[in-house]
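Take a look at the following structure, please.
Removed: one protein chain of the complex. Kept in place: all other protein chains.
Showing subunit A:
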Amino acid sequence: MNLDVYGDTLCALVSAAALASSGNTVRLHLADAQMADGLRTGNCPYREPGLAAMIAEQVQAKRLDFAGITDLPGERSAVVWLALSPDLLHEAHGIIQQLPLNAGRDWLVVNQSTFPVGSTEALQASLQARCAGGQNTCAAVSLPDLLTEGDAIAGFMRADRWLLGTDVDWARNLVSELLRPFNRRRNAIMLMQPREAEFTKLAINGMLATRLSYMNDMANLADNLNVDIDRVRQGMGADKRIGDAYLYPGCGFGGQAFSRDVMSLASTLQHSGMQPQLLDQVLQINERQKEVLFRKLWERYGTHLRGRKVAMWGVAFKPTSTRIDNAPSLKLLEALWAQGVEVHVHDPRALPALAEWAGERDDLVLHDDPYEAADGADALMLVTEWKAYWSPDLARLKAVMNTPVLLDGRNVWEPAFIKECGFEYYGIGRR
């Protein structure tokens, strides 16, 4: 089959590569032409195991090609696959509006993007409004992106489950046909209404966020009760009803998927006056948690931070990412700056995004070397747990820092060992 994938999310790249690998002819529409050049030569913006090679392979086999985000689908294409970032709903409608309907062309739109609940139905409505009175048959279905980073390709090629939201029979059949090569062991397609599929995706993210905020709440209590949260975490995780995943306390989570806009079910449920109460609280706890390292520093220095120098390791919203959307580092930076603190930042990949967000300012210095960032610092905050930070050269760190105060926002260091090395240690609920 011929199909066109729109978007530069990890989901878009994985879907395009996987669909090409099963014999389809896929055209991937990207906003950034440079990204296409990179992908052709094996350079992938996401460090997803196997992805770069797979894309290059499919390009070589001439089953995968690239186009601009505003370009029309190919001549023989009948399927448009949307895997856009959550803030591009308007663009999604733009793509629908320009689909050529001449010569009775039929269109299937598969929406993998995380838009507000009801968006796929809105896309279908505008598609059908365009078809009204003509010879065309068109449908939009929801197929939420459920991939896990680090395991994304397997997550598509051998999915545990697909949530397929549609009430149109031929569309369901066509999507099933597209997914047939990846749906062999058993039928993993769960059929539901489009808004139910979208809502399920949201409910999953909400549950994960709730677990994290719950653990952060526990960690803050542990701080006051002289309890080590890490032992508590392991004890909880051993309970089969709970499990290990998403129980790590930390200095807050970020990323687009967890943004308030996405979580608030914006524009659809808001009209009914409904607000998710628990989720609101969860997100509020998280916003507060993003400043937890600041509060520890504030108390450590007896509220006197003006003129101090703080090093920050990691600003990306999570390791491996170049992005800083809703990242805790941003709230920390603002809090530190507001108190007259000079911040020296190291991050392996997100410095360009940070520089663009912050603009030129005197109280922000970016470093390529983590120890240079720590040079002369009154404290070091670990905010994103890049692997390279897990076993630092502590002797060197202690030698360069002005005051050896470590604030471990991800609980990656062992408090006892760090203290033995002559540091003051502050974790999230660690002792």
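Heads up, the rule we're going with is that a residue touches a chain if its C-beta (ideal position, glycine included) is under 8 Å from a C-beta of that chain, and two chains touch if they have at least 3 such contacts; residues count from 1.
Keep in mind that, in the parts below, contacts and distances are computed from a predicted model.
Using the UniProt record as the reference, specify the protein name of the hidden chain from among "SufD family Fe-S cluster assembly protein", "Glucose-6-phosphate isomerase", "Aminotransferase" or "Transcriptional regulator".
"Glucose-6-phosphate isomerase"
Considering the complete complex, identify which of A:R172, A:R211 or A:R295 is in touch with the unshown chain.
A:R295
Which of A:V26, A:A335, A:A358 or A:L397 touches the chain that is not shown?
A:A335
Touching residues of subunit A against the unshown chain: what are they?
291, 294-299, 302-304, 334-335, 338-339
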